[in-house]
Each structure stands twice: as C-alpha cells, then as structure tokens.
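The complex is shown incomplete by one protein chain, all other protein chains being positioned as in the whole.
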Amino acid sequence: MPSMTMIEAIRSAMDIMLERDNRTVIYGEDVGYFGGVFRCTAGLQEKYGQERVFDTPINESAIVGMAIGMAAHGMRPCVEMQFADYMFPAFDQISQEAARIRHRSNGDFTCPIVIRMPTGGGIFGGQTHSQSPEALFTHVAGLKVVQPSNPYDAKGLLISAMEDTDPVIFLEPKRLYNGPFGGDHSGQAIGWKQHPKGKAPAGHYRVPLGKANISRPGNDVTVLAYGTMVHVAEAAVKACGIDAEIIDLRTLLPLDLETIVTSVKKTGRCVVLHEATRTSGFGAELIAEVQEACFYHLEAPIVRVTGWDAPYPHAQEWDYFPGPERVTKALQQTLEA
Amino acid sequence: MPSMTMIEAIRSAMDIMLERDNRTVIYGEDVGYFGGVFRCTAGLQEKYGQERVFDTPINESAIVGMAIGMAAHGMRPCVEMQFADYMFPAFDQISQEAARIRHRSNGDFTCPIVIRMPTGGGIFGGQTHSQSPEALFTHVAGLKVVQPSNPYDAKGLLISAMEDTDPVIFLEPKRLYNGPFGGDHSGQAIGWKQHPKGKAPAGHYRVPLGKANISRPGNDVTVLAYGTMVHVAEAAVKACGIDAEIIDLRTLLPLDLETIVTSVKKTGRCVVLHEATRTSGFGAELIAEVQEACFYHLEAPIVRVTGWDAPYPHAQEWDYFPGPERVTKALQQTLEA
Amino acid sequence: MTQTAKLSFPHPPSRPGVTPDFSYLKIPKAGTLAVPDVKMSVEDAAPYAHGLIRVLDGKGKAVGPWAKYLGDTGSAEILRRGLRDMLMMRAIDKRLQIAQRQGKTSFYIQCTGEEAIGCGFARMLSKGDMNFPTYRQQSLLVGSDYPLELMIGQVYSNSMDPLKGRQLPVLHSSREYGYFTVSGNLGTQYVQAVGWAMAAALMKDDGIAAGWIGDGATASNDFHGALLTASVYKPPVILNVVNNQWAISSCTGFAGGGKATYAERGLGYGIPSIRVDGNDYLAVLAASKWAIDRARGGDGPILIEWLTYRAAAHSSSDDPSVYRSKREAAAWPLGDPVERLKTHLILKDAWSQERHVQAEAEVLDEVRTVQKEVESHGTFVDPRPMPPADILRDVYAEMPEHLRRQRQQMGS
Partner (left out) sequence: MTQTAKLSFPHPPSRPGVTPDFSYLKIPKAGTLAVPDVKMSVEDAAPYAHGLIRVLDGKGKAVGPWAKYLGDTGSAEILRRGLRDMLMMRAIDKRLQIAQRQGKTSFYIQCTGEEAIGCGFARMLSKGDMNFPTYRQQSLLVGSDYPLELMIGQVYSNSMDPLKGRQLPVLHSSREYGYFTVSGNLGTQYVQAVGWAMAAALMKDDGIAAGWIGDGATASNDFHGALLTASVYKPPVILNVVNNQWAISSCTGFAGGGKATYAERGLGYGIPSIRVDGNDYLAVLAASKWAIDRARGGDGPILIEWLTYRAAAHSSSDDPSVYRSKREAAAWPLGDPVERLKTHLILKDAWSQERHVQAEAEVLDEVRTVQKEVESHGTFVDPRPMPPADILRDVYAEMPEHLRRQRQQMGS
C-alpha cells in the first residue's frame, strides 16, 4: 500500500470519485487552478477539466446553495470551505436547506453533497483559522458529521461520504494534514510515512460512516476522541502508562454508541476530549449519552478536556490547546475518583 | 402591579429603555410602523419616532451587522429577528463578530446589543417558524443567552439585557406570548391575567442575568427547564403528584450552576427538558455539568425529554412537542430507577 | 462644515387613511419597447431594465412589437386557457382562504393580483425545467396542470398531502411538475436555482431553472449570491423578481426599490435584465417565451422584474388595513390581471361577460368538488391521526440507530 499524507489521501478519494462517477463535481475557493490553499485538490482540475473542478466566488453560502441545486438535479457535488471558520455564512444553507430537502419533500428531492472543511488549531491561525464547529452540525437532524484522524480513514470515509445520498459534513483536522500530532508542538513533526495509518490502498475502498474505531484497546478508562485529539490521547496514554481504551469516533453523527457503551461498561470510567470550546461542545452530547446508557457501570464522573471558552488565541495557541498534560491529568483524576 | 402578557412585558421593557437611555434604538423587520408580527414593538415608533424605532430590509445578517457598528460607536441597539428560525443568516455576525469584538480588540471596542427572537413551536408554524436554536448560541463564548418563561421575568430580564455591556441573545417562547401553556393544546389557553407571574411593575426593575429561579420547590427529583417547558413541567408535576423541584434556568449562558447543583445534591435525581432537537441540544450541556458536579449524589441516570431529531413537523406538531405525558413518564422512570 | 447627515427612511405609497400615491413608479405606455435579439448583451439591456414591457394598452388592445412577437402564442385559444388558469387560481385562493378562516387548516397565502405571472410563465416552460418558487408562486402549479387534489391536499396536511403534513400549507413540492420544494426561509432557493441550472448545463439535459424571489426578499443574502454566481458561470437560469410593492408591512423601498429598479440591480452584476408588466398576461407570455428561449439557447442568465401588486393580505395571519390604505389596490396603476385579459378577449370578440361568469362558476365548482373530496380525508377541525413515527422518516435515507431509539420511545 502506498504511503499517503492526509492531504494525499483526501485528494486520492476525490480523484477516484471523479473518475468513477461523472456526476461528481469538486469546487470551492481557490480549489480549481491552484488546487486549494492546503493543496487537497492539486492537479484535479488539470486532470478532469474546468467543468468538473473549479474555482468559486468568495461566498460560502452560494457555494453550498449551488451544491444543493446541483445535487437535487442529480449531481454529486463535493465542495470545500477554505476553513471551517468560514462556513458560518453557509450555516443557513447547510442547516435549514441541505439537511431538510429530503424530509420536507417526502423524498421527492434529495441532497447528496459533501462539504469538506479544515478544522482545528495548530497553525497559529488565530481565532478565524482554528475553530472546531462540529457540535453545531451535530445539532442538525439530517446531516452526517465525519472527522477522520488519519490518512487511511480519511480516504475511506471521504469515499463513503461521496457515495452517501445524504449531506455529509467532512471535517479535516488541519494539524494532521502533513503528519500525526500528539500535542508536542515544540518537537519535530513526524510524517505520515512513519505511521501505520499513513498507508492506504491506491484504489477505491470504503470506511463505513457511523462506525467508530478502537484505536487503542485498554481496560481502565475509556477515552472518547476524534481528529487530532486521538493522537493527543495516544501520546498521553503512552507517556503515563495508563491502560486506557481510546475510541476514535470517526463519525460523530450518527454516533456509534454501541462501541462506546460496550467500552465504558467494561472500564467503568470515561474521559471525553475535544478542541472546541467546552460549553455545549460535542463532549456534552457524548457525556449525556454515556451517563444514561452506562450509569450503573460508572465509577467516576465523566470529565471533559476541551478548548477553553474563549476565542482561539493567536500567540497563546498552546495554552489554549488541550494538550497531553491536561489529558493525563484528567485520566489520573478519573482513575483516582 | 399591572397585569401584563409576555408581549406587553417585553414591550414595556423596551419602552422604558427608550425613555431612559437615548442610546437605545429598536429595529427589525416589520418592527417599526407595524409594531412587529407579534406586536412586541407596537406603538413604540409612534411614541419615539422613526430614528429610534424603525423597519429594516429582510436581511438578518445586516440587521446584526449594523447593530455591531452602532454598538461599537456607543449606541444600544435592541434588534428583532422575526423568528429564531431566521437568525441563521445572521449567525456569522453573531458568533464570529458580536461575540468577539471585546476580546479581540482587548476591550478597545465593545458590543452591547440585544438580539430578540421568538422561539419554539406551538403555533403550527412548521419547520421554519418553530425552532429552538439556543444550544447553538450557548456554544459561542462571548454571548449571553436568556430565555424567560413569564412576563415578570421577561421584562426584568430584558431590561438587564439591554443594560448589559455584552451581546445578549434573548429568546422569547412564542407559545407563551399570550398566556402560559402547560402542554394541553386541546384546551383553552389560560391568559397571563390568571397567573401570578402575569403581573409586573409598570416601571423599571431588573431580574439579574445568570440567576435561575426555583419555580417549584420539591425533594424527589430536580427538573431543569426554561421557557415553555417550565409550564409543561409544572403541569406534569401537578397532575402526577411527584414532589419535583422545578428550576427555571432563565439564563442559559452564563449558567447558574450553583442553584442546579444544590438542588440535584438534595434530590439525587434529575430530568432535563427542552423543545429543541435532542442531539447536542442544551440538555446535553446540562447533563454534562450535573453528572460531573453531582456524581456521588445521583441515584439514577439523568434523562432528557426533548423534541425528536427531525425537522419540526407542521401537522404532527403535538406528536413532536415534548408534552406532559412524556415528562411524566421520564419523572416516573427516574424515580423508579 | 456643520454636520447635516441625517438618516432617511423609505415611504410607502399609503398608510391607513392616506390617499395612495404611486407616483414613484413611472409607467410607460404599452407597445413602446422593441423586441431585442435573444442574445441581447448587458450593454443593450438598459432600456429594458428602466422601462417596462407591456402589450395590453389601456383599452385592452394588444399593441407593439411584443404583441407581434407572441404570434400563435397569443391566439384566442391560448389566451382563454390563460384566463381560465387565472380564474382557477383565484378560485383556489378564495376557497382555501375561507377554509383557513373556518379552522380547517392552519395557514394560507393568496396570490391575488399576481396570478398572470406564474400562470403565464409556466405555460412557456418545458418538461424537465425546474422552478424554485416562493410561497406565493402557486400559480406556476396551476399553469402546469398540477393535480388539484394534490394542491389542496398539501394545504390540508392530511393523507392526500404528498408531503405528509410535514410542511406549512402552500410550501408545495413536485419534481414532476417542476416545482422545487419550497423553503420557509426567504432567499435561500434563489442560489439553488443557479446550481440546478449549472447541473443542467453540465449534464447537457436541455433543461433550464427559474428562480423566484419577492421584492422584499431581494434584500436577503442569497439574492446576491445568486446574481453573482449566475453572472460568473452563465448557466441557463432565469432569475425572477416578483415586485409586488410590499413585504408584509414594509414597502418595497426597504429593499431599495424605488431608487433603482430591481432589473437595474441585475445590470450591476453584468446580467441582462428586463422589467415586465406582471399584470398583463400577454406581456407575461411574450417576455417568458423570449427569456426561456434565450436561457435554453445558451445565452446565459437573465433577470426579470415582474411589476405587480400584492392585492390581498400577506398571509392568513396578516391584516394589511393596519399598515396601508384599503384603497391602495384600486389605485394600483397596472390594474387587475384577470380584468385586463378578460377585456382584451372581449374586445377581440373571443369572450363575453356571460361566458366569463359561467367560467367563474365552473372553476369554482371544480375546486369545490375536489376540496370536498380532499376534506373527507380530514381537516384541522376533524383531524385524522397519522403515525407519530412518520416524523422520523426521511430525515435520512436510512433511519439511523438513534432515530430508531426515538421511534421506540414514541411507542410506535
């Protein structure tokens, strides 16, 4: 299997779908000729032409609105928001339109679109290049919400998303684009080449939506994470030697509650991680479900390790980021409770 | 104290603030000459003139954007979204701009605005006149989020909101505008005249932001609710005779966790109610906080009674609404657990 | 310099008790504008964006180049069908508005005074074309021969409703009849129409899309997104602005109307734009035919401003006498579309007052019959329960686990 960075894996998925399904179109700001500010679509316009892969005006609402019209007609648009922070102008089209076309038309029209967006911090992008808005999407019935943590999953999940007939929000942790990241921002970034999940088949394969992955089996505490935080959890666990079971959710909506509940019933303890602000973050939803399903198995309160309830700061990025120390502390606290 | 409906109470708050503080302006779609589709601003343009109370184009994003500019300059805009469902085009201005002006300018600019919006179902409005988007706002650091359940609180909270120097989202449960509502949609609506909280001082007073109210003291289970659901809870409790403590949150952000925790530690059980869709609703946040703070006092899992995870239907409105039967069932289940 | 900056606030044509004044509108004579080449460029469009395409003159005569352009499309037979469409639309509105007042449904929206636009436009479309309507374009359905029982069933939200009662009355949906599922959020669908048209061009399927928006909703963000993307990619889309002078209680001035025309807004984006007398059924047919030919022929997007008047209340929840003079509709300078077409046909000896009265009775009867049948499946005063679990269907193609759990909690 060839080595791939996250960027290459995402590009490969789109390449394959452009090849296999002529209903596929790819577009967004700087996505066409230039190949995207993160290079995810590099070379695709050259290969498939301007009618399949193209640039757009800087209007996220129109990007999604056009996709809805195209999808209703029968195409399969996969569009990019340049940063998740810039999806807000499109939130109306996403939450009020895309998510409901099927339901409100009783299936007469459907909306098979994929909206990709780089999410999370780690590049000193300040408050408008670092946000993690996943919780907002998970509150919208009718959407599916996906966030991969490695190239293998990214490719397989993106292919599944592009083959799905419902609208899918595909969040790409930008800090992982070029290599895994365990939270040690002072050290060298390790490339995906060194990582087992940095290899993926060159051709078509699927990672199913709605299925979590146990990225590290363990017995003492369950860690629920996705995206970058999976790697932070792994690094923390490795360093502190706690026998944690780390679940990489992969799909947040619909959630693979079964895998989660099985694990928490086994470990009796649970820690939830995300980079987004704490209050009403997706961690809250996870805790609500877990405490309800596993109440009689829980031996300690479920705790969250998250971004602080403030805008993502520029200079103090690493004081904001929920790094391995905070994760370790939470694990210890949970085990001692 | 004069009797007031919720509408009259809200109008009275704006009237008083227009009178007391000449920095106050009130505007929105159909808000000026007509006095608002729910009549909350009726008579105010006539009284204060077009420069203080006026109509706007149908552009929610511009309504909020203008308010930010005005507020930064030194005014105190209180604007209306015609329905909470139509705030989505403004969500970018609200979450990315209003909420952060103070922080990102290090206090050089501030954003004292109030954004009022009718929320919730109960008028056969279908999916675009019934939504409860409060959870989305509570995920945004920098906002305050308020939802009154009666005229007395509505007036006092709105005055506090208009005097606050931070942006406040003021959600008005439209089903309560003309009378309390316990969930019995078949019967006659009872007017506010018959309700103790349907009286309020004619003049200026405040109900502080950030303080919950125990609307019914009790010992066996704590019910967390806000807006319409406070009345549903009261009706359910009255009918089934369970000794529940009902907490009317009033402010969702910042949350009065102290009052909640004290109650749950006493009762050992907790049920959370809202009309919004379940997944990642504000109930999740409440549960996350309560289980963490009260873990060792809880005798049963905390359960949620919420709207279903689907668009709010038109004809099946009352199959969707989390009415007294569902609340009663949840209370019983919690007590039996 | 002393500060003299003062804010300005638009004025409506009237307020209660005030004599209506429509002088902000310059109404050119019928027949004065030529029929431009369908390839008309934006540079040549200025007269059409400032002016007004009109065919029927004050006496009801069809005059000028656009009358000639109509050719067979202006035949007595076609026009009589158009008149019947409009009468039908009016009868539906009347009956359903009454039904709403009787509590048989929750809500209704009439399109009184605007019937010509949708009735005429739809007759010029082809199968496979797609409208992206607002709540007030039900006349497109009548002009597409949409089955009456579906149209009425939707409003009653009963088992005859193709949308299973999920949507507010009048928010119809029919792929087959070229009527995209209507949103309650204003503006959003305008840019979706552009997307559909782009797909039509990319899939080379010969179809076009038509976006619809009210004058008030041109203020919304997606109006801009639609004009911009249409001007950039030039797909086969017709962007219709129904300028009926009001947006609930706000006059068209609050959407910037009155200064520049809405058609001129289009020119600013480089989109050829025309302005049409929307109360003149012949002008509607002629302009629709021209614009549809143009779009289908690959000459890019076009914007049409339809000048008309919202004669009825905004909706069944609205009482316009609170914010405008009751005499406004009568003062509206473009008259009533039904009356004008009727006058024209009578002038042509193709119609008579008697036949008109008879036709009115016929359509009313037809509507009443279907309405009765539909009502027998339940109304809001006599509701027939539907399974609650229907709420959870079609949220996704396949029902996910968490919705199954919720279905179980429903006990169904």
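We just call them A, B and C in the order they show up, numbering each chain from 1.
To be clear about the criterion, contacts are C-beta pairs under 8 Å (C-beta built on N, C-alpha and C of every residue); 3 or more make two chains touch, one makes a residue touch a chain.
Predicted, not measured: the structure shown is a model, and the values here were computed from it.
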Given C:L87, C:A295, C:A329 or C:A389, the one touching the chain that is not displayed: C:A295
Residue in contact with the excluded chain [from A:T5, A:N106 or A:Q127]: A:Q127
Candidates B:G28, B:P57, B:G227 or B:P322 - the one touching the absent chain: B:P57
Touching residues (missing chain, whole complex) on chain A: 29-30, 33-34, 37, 50-51, 54-59, 61-62, 85-86, 88-89, 124-129, 278-279, 308-311, 313-316, 319-320
Hidden partner interface residues of chain B, rising order: 23, 25, 51, 56-57, 59, 61-62, 65-75, 77, 89, 92-93, 96-97, 101-110, 141-142, 144, 164-166, 210, 254-255, 257-258
Chain not shown, touching residues in chain C: 1-10, 42, 197-198, 200-202, 204-206, 208, 219, 221-225, 228, 231-236, 253-256, 259-260, 264-270, 293, 295-298, 300
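One rule holds in what follows: only the chains that are shown with their structure count from here on.
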Chain centroid nearest the full-protein CA centroid: B
Most distant chain from chain B, judged by the mean position of its C-alpha atoms: C
For chain A paired with chain C, centre-to-centre distance based on mean C-alpha positions, whole Å: 41
Chain B and chain C, separation of their C-alpha mean positions in angstrom: 36
Set of chain C residues in contact with two or more other chains: 164, 166-167, 171, 183, 185, 221, 395, 402
Sequence positions of chain A contacting 2 or more other chains: 61, 89, 92, 96, 103-104, 141-142
